[in-house]
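For this view, one protein chain was removed and the others were kept in their places.
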Amino acid sequence: MAEDADRKEVAEKRRHRLFKYLRKEVLPTAFCPGCGCGIVLNCYAHAVDELQLDPNDIVAVTGIGCSSWIPSPYFLGDTLHTTHGRPIPFATGVKVMQPDKTVVVIAGDGDLIGIGGNHLIHAARRNIDIKVFLVNNLIYGMTGGQLAPTTPLGISTTTSPHGNVEHPFEIAELVAAAGASYVARWTTYHVFPLMESMQKALTKKGFCFLEIRSQCPISYGRRVGQRTGSEALQEYKESSVRIEDAAEMSPEELEGKIIIGKLIEREKEEFTGNLRKLNVELRTKKTGRSPEEWSLS
Amino acid sequence: MKGNDKIRREYLSRFANRSYFMQGDESVAYGSLYAGCDFFAGYPITPASEVAEVMSAELPRVDGYYIQMEDELASLSAVIGAVWAGAKGMTATSGPGFSLMQENIGYAVMTETPCVIVNVQRSGPSTGQATKPAQGDIMQARWGTHGDHEIIALAPNSVQECFELAIEAFNLSEEYRTPVIILMDGEVGHMREKIIMPPLDKVKIRERKLATGDELLFGGELIPPMAEFGVGRFIHVTGSTHKESGIRDVESQQAHHTLVTRLCKKIADNRDRIIRFEENHLEDADFVVISYGATARPAAGAVLRARGEGKKIGMLRLITIWPFPESKVRELGARVKKIFVPEMNLGQLSREIERFVKCEVIPIPKIGGIAHTIDEIYSALKGEV
Partner (left out) sequence: MIEIDEELCKGCGICVDFCPLKVFETSDKINSRGYYPPLPVKEKDCVGCRLCELLCPEFSIIIINE
């Protein structure tokens, strides 16, 4: 009995460490049972706990969708829950004014690559020091399972009842090509590398991007014969291929596979640093247009 | 005081008491710098690009930040983000970009984010006469974003007034924790006039009211204090209906009612403190011209000419468009015979005036990118007074 109480106490302490980063009064989450959003939330809490970040040094910015609920309301810390598709430009404003904070964006595929896709590639191009974790469940989950720009060809959704005739985005590849400092893709099955990758992204300077393939058993899984979270995780386990191995495989062999791992890691000048450098330089240097052009007196 | 305040004061001191010859767009930018604006995000568009041009040149010199975003949705998004991180932020655009900003204007209203949006109006709908002036966004400014809300919009009619209203816009936005729109028109934006910039210490600046303890940030009083990210408040900002703590509460009818009525009330109950207008020859007037922005200039000329002929006509120039000066207009409507409303649209403000008066309201509309002349307004008045 005494031993039992001890165990409980130790467990509570551990949980408490994770909950330091969460608004625990709103747990359990509002996510459907087996939803990948909860796994992403869990991995994030473990990642920040490993890094021992001060929650006060993190600003979380998010958009609209189930995945956007991962930071809001669950993260404890300053939280900006924005309009659909716009968390990255909101986060840009935050980061420019408070460059010492870790600015994290977590949102869905519909939000970040659908309606907000343009912001994503531009932020990668600028290489602004924002951490973006895109939860790709291949669907518009919150609104009940409509076609997303990530939905695979042929899949029927509530707005592609006869089967999807569009090709989906390869998001991680796109963001890597757009100029990000760090890009990786994992699934909610690969929790250990995902957690490590989150830590890498949280500590590396520049635009760091994770595409996280995640399950939506309710709005997507049902349509493809994966009624539970477990069934989706089983698929991720079986059909994921490490990027190093994928390099040796033909396009036919890669059909239907999820390529996981790090796509890119590079050193590049960071946007807010460049802005600050400019301000310091201008204190001693005269360049550009000046009001003297209009002066009358 | 902000970290960059010393640099800003030092830099701006060079302008004090000197006169310049510049455009309205440029002047509104300098007014913003005087008001303490240290963040600008925008996207180029005629006839507003000069605002961004000045800001890109000057903001780094006052240790502020200029960013050119990928579109106007991103621009206002970045401004709101920057404000929650401590900035005084603004953006500038024209009709097409203003349309793109509407969703986030609602977000700024709902989250009580002070910020300034300059709309140098151009001829629409759509791309219209891209470069040419208009006053066609009077109603878009009022009702462009969805849902019940109040808005503040100011309309300068000279280059000097662009400077002054920029400061006023920032002050109002801080005072009422709300977005403020400067409704310029292409005419005022591109007109060149002499302006005199005051010494910075002669300018009244309303600083942000920040929470000092653990006050509620989204309720508790009509205009709650704000807090900025990074001070340990764990602020939750959302455009969804929220409780006074900021935490989302979208199911409760009561929560929504309480929030939205307070947001409206904080503007509506302070109408008299917000609203500004200019009266000319109204004491004896049987007829009145109501106008605003660039159109108020030829309108004033036409009124003077008619008075020269002994007509009892006066003029009301609106400086504040929204909230609408309904009590002033109501009072005038009860004692004059006719109200004339020249404006560079097909009668947007004149319809609003009709809601508050029983006398005849005669619109003098003009569209097509060319401002009214004195002659045109005068001849419209002539047969009627």
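As written, the chain order gives the labels A and B, with residue 1 at the start of each chain.
Everything below uses one rule, namely that a residue touches a chain if its C-beta (ideal position, glycine included) is under 8 Å from a C-beta of that chain, and two chains touch if they have at least 3 such contacts.
Predicted model, so just to flag it, every value in this text is computed and none were measured.
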Thinking of the complex as a whole, which visible chains are touched by the chain that is not shown? A
Where the missing chain touches subunit A, by residue: 7-8, 10-11, 14-15, 18-19, 22, 27-29, 31, 33-39, 41-43, 45-46, 188-189, 191-192, 195, 228-230, 233-234
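Everything below uses one rule, namely that only the chains that are shown with their structure count from here on.
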Contact residues on subunit B for subunit A in the complex? 7, 15, 18-22, 26, 30, 39, 41, 53-54, 57-58, 60-61, 63, 65, 67, 69-71, 73-75, 77-87, 89, 103-104, 107, 194, 229-230, 232-240, 247-248
So, in the complex, the side of subunit A touching subunit B is made of residues 55-57, 59, 61, 72-73, 76-83, 85-86, 88-98, 101, 118-119, 122, 275, 278-279, 282-283, 288-291, 294-297
